[in-house]
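Note that one protein chain of the assembly has been removed; the remaining protein chains are unaltered in position.
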Amino acid sequence: MGAKILVSVLLFSLLIFRSSGAPSKRIRVYRPCKRLVFYFHDILYDGTNSKNATAAIVGAPAWGNRIKLSGQNHFGNMVVFDDPITLDNNLHSTPVGRAQGFYFYDKKEIFTAWLGFSFVFNSSEHRGSINFVGNDPLMNKTRDVSVVGGTGDFFMTRGVATLMTDAFEGEVYFRLRVDVKLYECW
Amino acid sequence: MGAKILVSVLLFSLLIFRSSGAPSKRIRVYRPCKRLVFYFHDILYDGTNSKNATAAIVGAPAWGNRIKLSGQNHFGNMVVFDDPITLDNNLHSTPVGRAQGFYFYDKKEIFTAWLGFSFVFNSSEHRGSINFVGNDPLMNKTRDVSVVGGTGDFFMTRGVATLMTDAFEGEVYFRLRVDVKLYECW
Partner (left out) sequence: MGAKILVSVLLFSLLIFRSSGAPSKRIRVYRPCKRLVFYFHDILYDGTNSKNATAAIVGAPAWGNRIKLSGQNHFGNMVVFDDPITLDNNLHSTPVGRAQGFYFYDKKEIFTAWLGFSFVFNSSEHRGSINFVGNDPLMNKTRDVSVVGGTGDFFMTRGVATLMTDAFEGEVYFRLRVDVKLYECW
C-alpha cells in the first residue's frame, strides 16, 4: 500500500502524461527542477565597430572572408563570442554574466547554425557556469539546444534551453532569449 | 520476496555481467533503451564541386589552405558540414535528417579527428535532435563518441555512438555508419 502511494507521488512529481493529437502517442512533459530566463546580445565585428563588437568571424570557407559573413547563407562562417547576458531585453542593462563560446553557420540553403557555449556567472546571484551544445535552426521561432553540464551553482546540471531570436539589426546585432530548463539538479 | 524478484529483473534488464580474459576484471554490458543505425554522407568542397558539396574547410593551420586538406595528416584542418542522413548506405536514398556540425583533424602522425555535431530530424518518424561530441581515431575500424544530450523525441538522452567508415573516395567523399546506442531515455 505504502509502495503504491510512493509510486503515485513519483509519477505525479516527475511526469505528467498528456494525450497528443494521435491518441496512440503520448508525450511526457517533465517539470524542470530549475528554470532561468536570460537574454544575450551578440554584436559581430564588421570592420568598423571594434570597440563595441562582442563577436568576431574567425573561420570562413574558401569563398568567404573574416570581415563579412559569406554568401550561401553564411555557410562555413565560424564566430567566437563573449556576449553580455542581461535579465531583460535591453542591451544596456547591467550584465549578470557572459555568454562565451562559438557558433558557425552550417547550411547552404537556409540559415542554420551550431552552437557550443557557456553561460558564465560571477555575481551574488549566481556563481558558476552552464554548458550548452546543439544545433540552432535560427529561422524557426523557437529551437532547443542541450544543457550538457555545469559547474559551481550549476554543478552537474543537465537540461534543455529554448532559444528565440528576440531582435536583430542587419547582420551585426542579434539578441537571443534563452529559456534554460534544467531537469537534473544536484 | 517481491523485492527480490524486482531486483533480479532490474539486474537482468539493466546489466549483464560477463567475464573477460582476466578473471579479476569484469566488464559490465548495458543494454540500450533505444538503438538506431544511420549513415551520413560527407562531400567536401574541393574548389570544383560547389553544387554537390555538403562540407567545407573553414580553418587551416599556417601551412594549409581552405581548398585542399593540408599535409601532416590534415592536422589543424577544420570542416563545417551539413550532411544528409540516410537509413541505408546509398547516398541517393531519401534523407531522413541532417548531420550538422564540425570536425577537425588533430594529429600530425596519423589521421585522427574530433567531432561536435547534431543529428537533426524533422519527419514523421523522428522529430528533434541528438547531440554528439568526441574524438574519432578514424583509422580504427570502429570508434565511440559520446551522445551528450538531445531534444524533442530525444529529450535529455545520453549514450554512445559507434562510428564506422563505410566508404570513402579520395579526400572528397566519406560515408559514416553510426550505431547510436542510447542508455538514458526520458
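Residue numbering begins at 1 within each chain, and the chains themselves are lettered A and B in the order written.
Here is the rule we use: contacts are C-beta pairs under 8 Å (C-beta built on N, C-alpha and C of every residue); 3 or more make two chains touch, one makes a residue touch a chain.
Computed from a predicted structure; not experimentally measured.
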Touch with the omitted chain, as defined above, among A:V133, A:L163 or A:L182: A:V133
Residue of A:P61, A:G101, A:P137 or A:G159 touching the missing chain in the full complex: A:G101
Among B:W114, B:Y173 or B:W186, residue touching the chain not depicted: B:W114
Chain A residues that touch the omitted chain in the full complex: 45, 47, 56-59, 65-67, 78, 80-82, 98, 100-102, 116-118, 120, 128-129, 131, 133, 148-152, 155-156, 186
Residue numbers in chain B that touch the chain omitted from display: 28, 30, 58-62, 75-78, 104-108, 112, 114, 116, 133-135, 137, 144-148, 158-160, 183-184
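Following the convention adopted for this analysis, only the chains that are shown with their structure count from here on.
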Centre distance in Å when chain A and chain B are each reduced to the mean of their C-alpha atoms: 22
